[in-house]
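Read through the structure below, which is laid out as structure tokens, and then see the notes.
Every protein chain of the complex appears in place save one, which is left out.
All chains are identified by letter, namely A and B, in their written order; residue positions are counted from 1 within each chain.
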Amino acid sequence: MIKPGEVKVMKKKLNAVKIAEFVGMCILAFIFIMPFFWTVITSLKAPNEILTWPPTFFPEKPIFKNYTDVIKKINIFRMFGNSIYIALVTTVGQVFFCSLAGYAFAKLDFRGRELLFKIYLSTMMVPGMILLIPRYVIMRELGWVDKHVSVILPFIFGNAFGVFLMRQFYMTLPGQLKEAAIIDGASQPQIFIRVYMPLTKAIVSTLFVFSFMGSWNDFLWPLITLQSAKLKTLPIGLASFQSLYGVQYNLLMAGAVLSVLPVMLAFLLAQKQFIEGIALSGVKG
Amino acid sequence: MRKKLTAGICSMAMLMTTIGTVTVIAGESAEDKKNMSGEITFSFWGIPEEVAVQEAITEEFNKEYPNIKVNLDHVSGAADFNTTILTRISGGTAPDVFYMGEVMVPIYADKGVVEDLLPYAEQDSLDLSDYWDGVLSPAGYHDGHLWAFAKDCTPYMIYYNKDMFDEAGVAYPDSSWDFEKFKETCIAMTQTDDNGKVTRYGIAPENGWPAWFNIAYKNGGKILDEEGKRMVVDPNTAEALQFYFDLANVEHCATNPDDMTSMGGGEIDAFKSGLASMVIGGRFMTYFLKDFDGNYGFTTFPIEKSEVAPLNFVALGMAKDSNNKEAAWEFIKFYCGKTGQEINSATGMGMPVMKSVTESGVWMLEGETQEQLDVILKQFNNTKDHPFHPEWMKLMDDIFARNMTEAARGKTTALEALENAAEEANAYLEEVGR
Partner (left out) sequence: MKTRQKVNPIKKGENFWGYVFIAPNLIATAIFVLIPILFSLYMSFMKWDMINPPEFVGLANFTEKMMRDEQFFIALKNTAVYSFISIPLGVVAAILVAYVLSGDLRGTTVFRSIIFIPVTLSMISVSMIWKWLLNGDYGVVNYFLSFFGIDGISWLGDERYAMMSVILIGIWKSLGFNVVILIAAFKDVPKSLYEAAALDGANGFQKFKNVALPLSAPSIFFVTVMSIINSFQVFDVVYMTTQGGPGDATRVVYYWIYQNAFKFFDMGYASALSWIVFIIIFVFTMLQMKFGGRNQSYD
């Protein structure tokens, strides 16, 4: 057993560790934020200030013209709206259906579960590029080409990634909860919705952010299926600042900052959930 | 084929029955065309400024053809355009009219994706002699086809920073320069600091096929044999490329190719930032140098044994699957006609394909001189096709570029790279039976 004196020594040592951890995190944070900082700075620079040596860390005179240019040159509000709409609808569906399937794969004992799960995992391993054409043909057969459903419906029922993530998480939850509920006479859907779902706030908010991001940043598929200007999404619009011959860095960077804002917002909203974790430490283990 | 024949028979019959009233008929048919109705989709890439150009052209087009609806499909930047269009073509939903980079023309023609436009042009008695041979020839014109109609084009030129030349007291380059003079100029414009580190290079040379083939042509070189069937090891080509690569690797008056990793963009950045006093590029440079705070001029590549210059261009193709070919043709014809050309070249991204429009100079930007126009026209009058081939992507984009990049990096000689490339390319051609 530990004597009071030893505890004190441990505390001191712990503080040293804590300081080391803090310093390490600061260095890491610097490496991680610097490129983004640079993006923001560049988006505020005049074109002739961009490629200078030594580099200037604060623009001589910050200008917002790059932002107004981006807004003027592409139909940004329409594109923004389309992207938000597609991302939100897809994300809500994905979170629900991935939870449902992930739960089934982790907690329900049905025939062929392991095999089906392996097939699911496998679908992520085939390079997506060679699936474009058959998938496009399916869209044509369904009459979905040049419609928003082509970028929503194939994804709204969840994907292998989300199912995998949720399954792994549900696996860490105790099975006794289920057994207790069954004894209380609950049905399987009730068990999922009332007993398990409430415990997954942290991972659901994680999946929410990933799904939102995936949909928000998706580029090639919407590029291929959406043709009308009124349907196009933000990444498609922003990519047009990058031509075959040269890059308008200032505009591209302003676009990058604008486009990252909603995702960061989603992340910050979800942060609260990450921190809480699941509030049932007692139940587990 | 059958279609052409039918069209021929029809027009013959029409001619027989309407002798004497031809003018009336012609007038009527032109009038009919203006009333033609239909809907076409036009897919293109481009920066946002180019979208405005497409809208302006379509608006003008609709003044003449009010009943043809043109759906503008701005795919995005050029990067994923081919993948997108190819997927749509493969999926059976090809756009009626679409952009094609010059190298794609023989590829799509070979695959049977695009409609031959020559019969349409002949039917309308379009005066093709008013178009530059440098854009007609690569579209198969001399073999009796027109697989795509170029909408703008450019020779490759050398852009120089006038202020830096003034400062260094070096004369501006002009089209009278040869390889030796070019090298001297690059060396003269290179500056080093006290430690011997280069602070400014003479030139940021492009290392890609447009520049390579240009410099090879200027030395009388060729890439493919006379029939365009096999890759050849031409000593003039090897010599020109070796000279070009030595600028960086031996003379250290050009930027290192590995440092310019980005496609084209890196060189423009080097020029803009003052790291290089010359850069290579087409007409599109005027667009990218809009925000350049210095004065620049441009001239031809140095001329050693030959003046010929290839043209790079973007063309409009018509899908064979189009349901509205007549309307698509009218749109292409209008786009590549006088009004379309005048609107299209205003961005500074490319030059007109119509001789009369190019020569008139209406497309020139503010402050550009007759002298500069002459530099450009000189090249338009003396063109030679790039080594276009249905297997271009494999031959040039992969095999030639991969081998030649090693020479550009100084890892091997241009001659060895050329020999390797030719061996690999010709073996590939044998294998696929071309």
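For the reader, a short list of remarks on this structure follows.
Keep in mind that, in the parts below, a contact is a pair of C-beta atoms (placed from the backbone, for glycine too) under 8 Å apart; a residue touches a chain by one contact, two chains touch by 3 or more.
Everything numeric in this text was worked out from a predicted model, so none of it was measured.
Touching the missing chain, out of B:178, B:398 or B:419, is residue B:398.
Interface note: of A:116, A:195 or A:229, the residue touching the hidden chain in the full complex is A:116. On the side of chain A, the interface with the absent chain consists of residues 1-2, 14, 17-18, 21-22, 24-25, 28-29, 31-36, 38-39, 51-55, 97-98, 100-101, 103-105, 107-111, 113-114, 116, 119-127, 129-131, 133-135, 138, 153-154, 156-161, 163-165, 168-169, 171-172, 174-176, 178-179, 182-183, 187-189, 192, 202-203, 206, 209-210, 213, 217, 219, 235, 238-239, 242, 247, 249, 252-253, 256, 259-260, 263-264, 267-268, 271, 274-278, 281-282, 284-285, using the contact rule stated above.
In the full complex, chain B touches the omitted chain through residues 82-83, 86, 89-90, 107, 111-113, 197, 256, 258-263, 270, 273, 275, 393-394, 397-398, 405-406, 409, 411.
As a working rule, only the chains that are shown with their structure count from here on.
One finds 41 Å separating the Cα centroids of chain A and chain B. The part of chain A that touches chain B in the complex is made up of residues 47-48, 51-53, 73-74, 132-133, 136-137, 139-140, 145, 219-220, 223-224, 227-229, 232, 236-237, 239-248. Residues 41, 43, 45-49, 51, 71-80, 83-84, 87-88, 90-93, 95, 262-265, 268-269, 272-273, 281-282, 284-285, 288, 291-293 of chain B touch chain A in their complex.
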